[in-house]
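One protein chain omitted, others in place.
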Amino acid sequence: MDAAARSRIADPSLAATGEQKIQWVAKHSPVLNRLARTRLSDGALRGRRVAVVVHLEAKTAYLALLLAEAGAQVVAAGSNPGSTQDAICAALVARGVEVHASHDASREQFDADLLAVADTEPELVVDDGAELTARILEHRPELAARLAGVTEETTTGVARLRAMDAAGKLSFPAIAANDARCKHLFDNRYGTGQSTLAAIDRLTNLNFAGREFCIVGYGWVGKGLARYAGGQGGRVTVVEIEPVAALEAHMDGHRVARLEDALPDADVVIAATGATDAVPADAIPLLKDGVLLANGGHHERELAIDALGSGEEVRPGVNEHAIPGGGRAYVLVDGRQTNVAGGDGHPVEIMDLSFSVQALAVHLLAGGGLAPGLHLFPAELDAEIARTKLATLGIELGEPTQKQREFSERWNV
Amino acid sequence: MDAAARSRIADPSLAATGEQKIQWVAKHSPVLNRLARTRLSDGALRGRRVAVVVHLEAKTAYLALLLAEAGAQVVAAGSNPGSTQDAICAALVARGVEVHASHDASREQFDADLLAVADTEPELVVDDGAELTARILEHRPELAARLAGVTEETTTGVARLRAMDAAGKLSFPAIAANDARCKHLFDNRYGTGQSTLAAIDRLTNLNFAGREFCIVGYGWVGKGLARYAGGQGGRVTVVEIEPVAALEAHMDGHRVARLEDALPDADVVIAATGATDAVPADAIPLLKDGVLLANGGHHERELAIDALGSGEEVRPGVNEHAIPGGGRAYVLVDGRQTNVAGGDGHPVEIMDLSFSVQALAVHLLAGGGLAPGLHLFPAELDAEIARTKLATLGIELGEPTQKQREFSERWNV
Amino acid sequence: MDAAARSRIADPSLAATGEQKIQWVAKHSPVLNRLARTRLSDGALRGRRVAVVVHLEAKTAYLALLLAEAGAQVVAAGSNPGSTQDAICAALVARGVEVHASHDASREQFDADLLAVADTEPELVVDDGAELTARILEHRPELAARLAGVTEETTTGVARLRAMDAAGKLSFPAIAANDARCKHLFDNRYGTGQSTLAAIDRLTNLNFAGREFCIVGYGWVGKGLARYAGGQGGRVTVVEIEPVAALEAHMDGHRVARLEDALPDADVVIAATGATDAVPADAIPLLKDGVLLANGGHHERELAIDALGSGEEVRPGVNEHAIPGGGRAYVLVDGRQTNVAGGDGHPVEIMDLSFSVQALAVHLLAGGGLAPGLHLFPAELDAEIARTKLATLGIELGEPTQKQREFSERWNV
Partner (left out) sequence: MDAAARSRIADPSLAATGEQKIQWVAKHSPVLNRLARTRLSDGALRGRRVAVVVHLEAKTAYLALLLAEAGAQVVAAGSNPGSTQDAICAALVARGVEVHASHDASREQFDADLLAVADTEPELVVDDGAELTARILEHRPELAARLAGVTEETTTGVARLRAMDAAGKLSFPAIAANDARCKHLFDNRYGTGQSTLAAIDRLTNLNFAGREFCIVGYGWVGKGLARYAGGQGGRVTVVEIEPVAALEAHMDGHRVARLEDALPDADVVIAATGATDAVPADAIPLLKDGVLLANGGHHERELAIDALGSGEEVRPGVNEHAIPGGGRAYVLVDGRQTNVAGGDGHPVEIMDLSFSVQALAVHLLAGGGLAPGLHLFPAELDAEIARTKLATLGIELGEPTQKQREFSERWNV
């Protein structure tokens, strides 16, 4: 049975459009292209069943195709129906990859798609938000035993894996790809920063200079959002409950305030906690008339948009809702992750780095030998990715001198 | 004969889509909305024939509608076929405004449309790039005598009006709306900066952090582009031939170089001279493999893209061309103004300021009394627009104290 | 009678210390050094009596010496006793320049010094704050007739000259050197910005990151202060009563507020209006406990420090005062211009540009031919200074192509 027959996608006729986008990604992914030759081609992935459950747009598709080229049997699904691009799904199927996803699938359909992926009995999982891993543990616990490993893309997912570990559920090795420096330093911070602000521009055509941005959460994503908002003339208030991160936001020149003090002034609110209820229901009435509500995190549950009045579309991707007590709020892409649901997601070259981490993480897991539990991505692979990236940019690095090497081992004066 | 019969547009059925965009603009144009009540409604525009020839998207449409509400008979056309949005044209016609424009009209059709506008014998012209004024002087010189005045939106157009004045052609008053502080400080600088970078993100999905931007021209537009590129992690090289502006670019922290020294390193080239040949044909072979070519100025003639090999679309709005001598260049929206042809143009609130200048300039010209020739926009109207904007933001200004007032008139110690 | 006999300075024995500082300036003034050879050496200044009344530190001394080398008879005094460096005065006298100045001279002594300069009957005046010009007009009106011209360094002084002009007092030509682009773009903005913040650091050893700066006035000086405070992690509130400048501050990402709303939150207040009473007596009780009060403008009268309780020195250059109603304020260098009274003033290379304007302005006035009244500095000289500076940096500029030249003269399509 061929890929098309095994897949559930919306519209196979969109393949050419999707293929064009994937080709663009291929041209701008020098690190993955190089690692595909130098690392992935050694046969370790040959015949292995790999599930890729990440926002299904062109960069994810390119990762899936490279894994397939390296010999893996790849099955793909999206990590959120709002970010799935039907043209990309079609192109993947046309290239022989099994896909279970469609744009704006219902919650039930989305669950069914992920379980369909689970039922292909993957050995290796590239996960986002631990969406597939959590479903396997919950609904297909018998399959967990067959997992050779999971590698996880997001802060949210790593937190979930940690909770699984604490609950004694991690019977397989998992790699916190998110915590690789070549991932979170660039993807969470600059990737989300650039693409989220650009998506807000695209969705609203509104001005940033002089606007009050309220960034909820000052982890890597929040830091990036604050930087790109400030870099475009916005004034930033950070809401953060962890004291050192809050102090860092203060020293970075942002106003730091509690949510209830920040919201009444905010023109744009972006949730970036990676958790739940960044803007909970009881804070909704504090919103300012005309506010834009955007989500920079994994879950649409960061924003309690149900506490608003019902919405009406006033621009594509922008719904106007009444704020209880007065005024109107504009919710972007139904509270889904703004950059992937309201644009093409992170910049290609950023994902080239992130997916290089994922590719090497899958490759490492395929090699076996890691104990069950949560693992860091090896520092030497992180360095290799950075070195490869710099080489493709034509940037050469120096070497430590003999004297420096000796010095680093000296303890005396 | 109704507006529809007098108009030439592409597709009247798009009116609802266009109307939705115009409604969004109406909600985010507090200054124009207030001035419409306090200034435009005095009858001065009643029955006057006004031509609006500016990029035909939602903000321009809203200006046209406010002028019509104030009693003017408005005829509209675009200032560049690449930026005309057919849905906006349809919405305008549905609201009773005569329109002569369609997206991607041929050069001949575009000329014909502007002459059709000229043939409605406008008394007042809101022009962009002096596109209509120049055609009236050249092809309908007899109509110039009937002009009560022209107000001009762009640096390019003001330069042309200045050349007209030098050539003794300005038999009517013209207002350099572009040179109003409430226009160029915000529109040329921040409006172009934000929207051009966001459009490049949208068109290419490529990364800005660490990329080399070459900005050609360091006027208000170039300054804004440099700031927004730098604010998003780009490194900027400025090409500028005027020495003081070049020195300012240097002091602003940018590398300053001649075009031939800058191009070989540039990942993104943005033309912003407002003139012609910012990147001339003989510089084309110097381009770096993979370069993006974007236009931030009025004319597509800023970039000599004809000197590239023939193009093939690789993403919507992105054509790949061979660079003579080697490598590929990616030309955005055929070298047209990136933000209007590849997006929705300047942010709404920025155009609220720019079009407030235009609205008060038309109103002033309608009142008569200005001598033929080029005029500055009156400083007190500029201040009124800024004061109105600040008031809508809830920002109060202080007053000079008696002592300060006296001090400013003192010449002795 | 030699220079020493004609001079009034504090301590001739400091000459070597002063000379060392002047030599440092000489090494870092490439533009003045080049113009001294190419422009000033033509004999136009030979035998002319030139008064230089500018903050008497090393850069001013170097200008005075170059004018003397070009043949002028130079007499120097400071424009504020707080900024006069006694070692510099000593070095100038040792080099044969007549000087009337000492650090922290009383107000009476300062006036007497300036009148002593007036009594040398200068033909040409390089003035700062119009301090000498105003005294000549007021106390030595008969000498005004002999003035061949005045060139003025500051925004404050140009305003005063404008008031003199309005009062019909300008019987001689005056050049608004401050308004030259090579002066205010760099000196007022970046020179004041860098050196004022560095002086505050030096005087207080306090932290900028996360502190609330209140900048009163958003002219070129205020813009620079805001930029350098923001560039070091400060949060900036701008107080400005001119609406367009206030709107620009808002769009630049600063909070804009009335003085009375800004002061209660401010950790550092910097006055930059160039006028009087930037922080008037009735605003003093609003100051926050622990606030630093600094002056970025010409007059110590920008800050009404008399409304504070009496001061006690708690660090060199820092006086602690009680705030009426509660708390303590720290006044820097008695409310004098922070960077010159609390440091070495503007960076050398910045003054190399400013004093190149002054040198060419004096040279132009010496040539005669300008009508009485206030004049702009000629644009071609401005361009020449910038071109010279760029050349010393090794930066080459391109030339407009033939096609561009023609285009700029075209008015038709």
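We call the chains A, B and C, going by the order they appear; numbering starts again at 1 in every chain.
Quick note on the criterion: contacts are C-beta pairs under 8 Å (C-beta built on N, C-alpha and C of every residue); 3 or more make two chains touch, one makes a residue touch a chain.
The structure displayed is predicted, hence computed values, not measured ones.
Among A:5, A:145 or A:244, only A:244 touches the chain that is left out of the view. Among A:135, A:321 or A:336, only A:135 touches the chain left out of the display.
When the omitted chain is restored, the residue from B:93, B:221 or B:251 that touches it is B:251. Shown as candidates are C:46, C:146, C:315 or C:405; the residue that touches the absent chain is C:315.
Residues of subunit A in contact with the chain left out of this view: 130-131, 134-135, 137-138, 159-161, 163-164, 166-167, 169, 181-182, 185-186, 190, 239-244, 246-248, 250-251, 256-261, 273, 275-277, 280, 382-384, 386-387, 389-390, 393, 395-401, 403-404, 407-413.
Residue-level contact of subunit B with the missing chain is found at 209-210, 230, 233-235, 250-255. If you put the missing chain back, the residues of subunit C touching it would be 20-21, 23-24, 27-28, 58, 186, 190-191, 193-195, 197-198, 201-202, 205-210, 228, 230-233, 290, 314-315, 318, 343-345, 347-350, 393.
Rule of thumb we're sticking to: only the chains that are shown with their structure count from here on.
Of all the chains, the one whose CA centre sits at the greatest distance from that of subunit C is A.
Centroid to centroid, with C-alpha atoms defining each point, subunit A and subunit C lie 53 Å apart. If you average the CA atoms of subunit A and of subunit B, the two centres end up 37 Å from each other. Centre to centre, using the average C-alpha position, subunit B and subunit C are separated by 38 Å.
Multi-chain contact residues of subunit A, defined as those touching 2 or more other chains: 209-210, 230, 233.
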